[in-house]
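The complex appears here without one of its protein chains, the remainder shown in place.
Labels run A and B following the written order; every chain starts at residue 1.
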Amino acid sequence: MKIFKSLSKRYIVFTPILLVVVVAQVETYSQLTTSGTFGAAVRLAIPILLAGLGGLYSEKTGVVNIGLEGMMIMGTWFGAWGGFTFGAWQGVFIGMLGGALFGLIHAIATVSFQVDHIVSGVAINILAAGVARFLNVIAYEGVAFASSTASPRIQGDIGIFTMPFLAGGKIGETVTPNLIGRVEDLNIFLVSDFAGLMLGFLSNISYLTLFALILVPVSFLVLWFTPLGLQMRSVGEYPAGAESLGVNVYLMKYIGVTISGALSGLAGSYLVVAGTGTYLEGQTGGRGFIGLASMLFGNYKPFGILMGSGLFGFADALQLRSPQAVHGLLIVISIFLLVLTFKAFFEKKYKACVVSFLLSAAFLIWFVNSTSIPNQFVYFTPHITTLIVLSFANQRIKLPEKNGVPYKKGELN
Amino acid sequence: MKMRFRLVSVSAPIIALTISFGLSSLILLIIGKDPYETFKIMFEYGIRGKSIVSIINRSIPLYISAIAVAVGFKMGLFNIGVEGQYLMGALVAAYIGAQFSIITPLHILFIIIVAVATSSLWAAIAGYLKVEKGIHEVISTIMLNYIGTGLIAYSLTTIFDEPNSNYDLPRTKELPETGKMPPLNKFFNIEDLQDLHGFLVIAILVGIFYYWLVWKTTLGFDLRITGSNPIAAKFSGINPNKLVVIAMITSGGFAGLVGLGPLLGYFHRYTIDFPTGLGFAGIGVALLGRNHPFGMAVGALLFAFLQRSAQILDLNDVPKEIEQMMQAFILLIVVVFYEVIRRFIVKQQIKDASKRTDE
Partner (left out) sequence: MKLAINIENITKTYPGVLANSEVSIKVNSGDIHAIVGENGAGKSTLMKILYGMVKPDSGNIEIFENKANMSSPKDSINLGIGMVHQHFMLAKNLTVLENIILGIDKPFLKNIKLSKYKTEIQKVMELYSLNIDLNQYVDELSVGEKQRVEIIKVLYRGAKILILDEPTAVLVPQEVKDLFKNLKDLKNNGVTVLFISHKLDEVLEIADEISVMRSGQMIDTVLNDNVSKTQLAEMMIGKSLPTPPARLTSTDEKVILKVENLKSNDENGRTIFEDVSFEVHKSEILGIAGVEGNGQKEVVEAIIGIQALDSGKVIFKNNDIEEQGTRERLESGISFIPEDRQLQAMIMEMDLTNNVIIGRQNIKKYKSSLGTVKMKNAVNESEKVISAFEVKTPGTSTLATALSGGNQQKFVVGRELEDSPSLLIASQPTRGIDIGAQALIWEKLRNSRDEGLSVLLISADLEELIGLSDRIIVFYQGKLVKEIEAENITPEDLGSYMTGLKK
């Protein structure tokens, strides 16, 4: 009974998942749960995950970081330049440094100069865009395949890893049987879909992806089980109190914000490496902000951020790979809204009940009267997913107590 | 005493400009260009007669965009969505405005109303999301920008596209003559230069209205105290939720006017080349001008000047993108110095107060 209770509380999470799996049984929408889609989802989720983790480090120390997008842009440019000039891994590292540099600028503005956090973040985004454009023009003078908005390709690649046996990876030169892949091909309800999910995580995974995923438990350990993490969190909760115990508040904030810049920079490098291997103007596409959304959705916890970014990555993957499948989402949304209608009815929230019923009907009509969604709409799937997710997730969010409040040393006075 | 503090405040942008010039010179030197020559060329190009008209034209949408952003800032709201709001307003206004023709003043008024209504509505979504769902407006307005872009792209290629056109790319039907804003050249005896946009008049009116609204009316008063201290505002009887929605709608309304300068002045239709980026540029101008109607006017002219004068740089083998760097530097530095100076002024006031009361 208890399991049912906690499950039903999480219905917001489970219902859509179940619905998606059901709809995926239909041939046209099968792409919803293939390993190809999930693999793409992982790839697309990683930058959002990294940005979200970056946001976490910053906000845990009490500094709001809207500039994640700009720091990511620096990651893309420096990552591409480093990759072109030196090599793929060096590029990744240099991309991190680029992001960290801008993180440092944000720290200086907000911590030492007490500038409003959001104003500084907005200014950083504008600065990053300008710097990226300018650097791209002057760095590649005379180089082929470069324009003002794109850079030449990086040298080399980050290696890719496929798990042997489970996912058909190689041991030495021999290709091993793809066991989970076979399960997926069997098309058994739920089991095969789950197999697709697993395969997405186990085949053709970049080493950088593994690194990013490891950062999740690492961040959890660092923030909650080390003295550094404790001092960082104390600074976001009660800086005056922390200072009275000898904690160096400014230093902790600097560390938090710079790490957030580095992680955003890493996200940017990842975009380059996992994408076209070049810097492209606008390639971040708002992912810095979606990263912030996943941080909110994940309630400021690393594993929650992983879930959130996974969700957004999934939406992104669908949009890129199978617009057809996005059409299938329409009926998922319609049915989900119907469920909400019933819930609102039982809770006697009649206005909400009527609204969700009308919306449910609207989506149903749209679904029935079309075979696909115009690709201009498909393009903003992740963005509208962000808004929808945030609308539902906001109830239980626990911000660090003094988040966004500028702190002046000696404020005890 | 107040005058003294005002003068001190003005020093912030001047310092920012100076440091920005310094940094940009440094960068120019690093890439092997002569800073003095570069700035000289830019300046000379910028003060030419034709350039001045162009600069004023460019500054009009920048100014209005800054005002849209500033209305939000005054309330502590960050309307980053001016970009999406103005584009939507311009598209809908371009389409509807081209469907009929009435005498010019009325036609233009109608177009303005349509644009403002559209953009306010789009902004209201963000306001609603903030009030009902607690979603921070920075995230929601940015997401709405992307969604808006998608909607615009879709409707431009389908329902708003000019019917029976041989033109390859999608665009709306051209506005009839009555829907075009006449230029102001004959009032200034500059018939030989290009059109000075008539929308300048509207821009000035907008500035005056903004000043009156924020500093003279009770609504503006409520806006400002909510921006300063939302808790005290609540205790003083203000309904913060209502005010958030009003502020977003007002901000969105101003945003709708941003695209009309270009639309009524020379574009006369909405195409895929319609000027973008004005929403973001407006944020910069608002920050630079510190949300003050006069300061933002100066800021808009300054940025417009930089944009225009940089155009000549390509012909002189200097990357014109240096100008974007300069804008960004100015922005970041001015924001820091405004804060520094604000604290200084407060400290001074405290000193003055305790000095005087000891007597």
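We take it that a residue touches a chain if its C-beta (ideal position, glycine included) is under 8 Å from a C-beta of that chain, and two chains touch if they have at least 3 such contacts.
Just so you know, these numbers come straight off a predicted model, no measurement behind them.
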- prompt: If you put the missing chain back into the full complex, which of the shown chains would it touch?
  reply: A, B
Field: Contact with the hidden chain (one of A:Ala242, A:Met295 or A:Cys353)
entry: A:Ala242
Task: Specify the residue from the set B:Val10, B:Leu26, B:Ala232 or B:Leu315 that touches the hidden chain.
output: B:Ala232
Task: Among A:Ser112, A:Asn187 or A:Thr226, single out the residue that touches the unshown chain.
output: A:Thr226
Message: One chain is left out of this view; which of B:Val10, B:Ile47 or B:Val346 touches it in the full complex?
response: B:Val346
Field: Missing-partner contacts on subunit B, residue numbers
entry: 1-2, 212, 216-219, 221-222, 224-225, 228-229, 231-232, 234-239, 346-347, 349-358
Field: Touch residues of subunit A, complete complex, unshown partner
entry: 222, 225-228, 230-234, 237-238, 240-248, 251-252, 398, 400-401, 410, 412-413
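By our rule, only the chains that are shown with their structure count from here on.
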- prompt: Cα centroid separation between subunit A and subunit B, in whole Å?
  reply: 31
- line: Within the complex, subunit A is touched by subunit B residues 27, 31, 78, 80, 129, 133-135, 138-140, 142-144, 146-147, 149-151, 153-154, 157-158, 280, 283-284, 287, 319, 321-322, 324-325, 327-329, 331-332, 335-336, 339-340, 343
Residues of subunit A touching subunit B in the complex: 66, 105, 109, 113-116, 118-120, 122-124, 126-127, 129-131, 133-134, 137-138, 148, 285-286, 289, 292-293, 374, 376-377, 379-380, 383-384, 386-387, 390-391, 394, 397
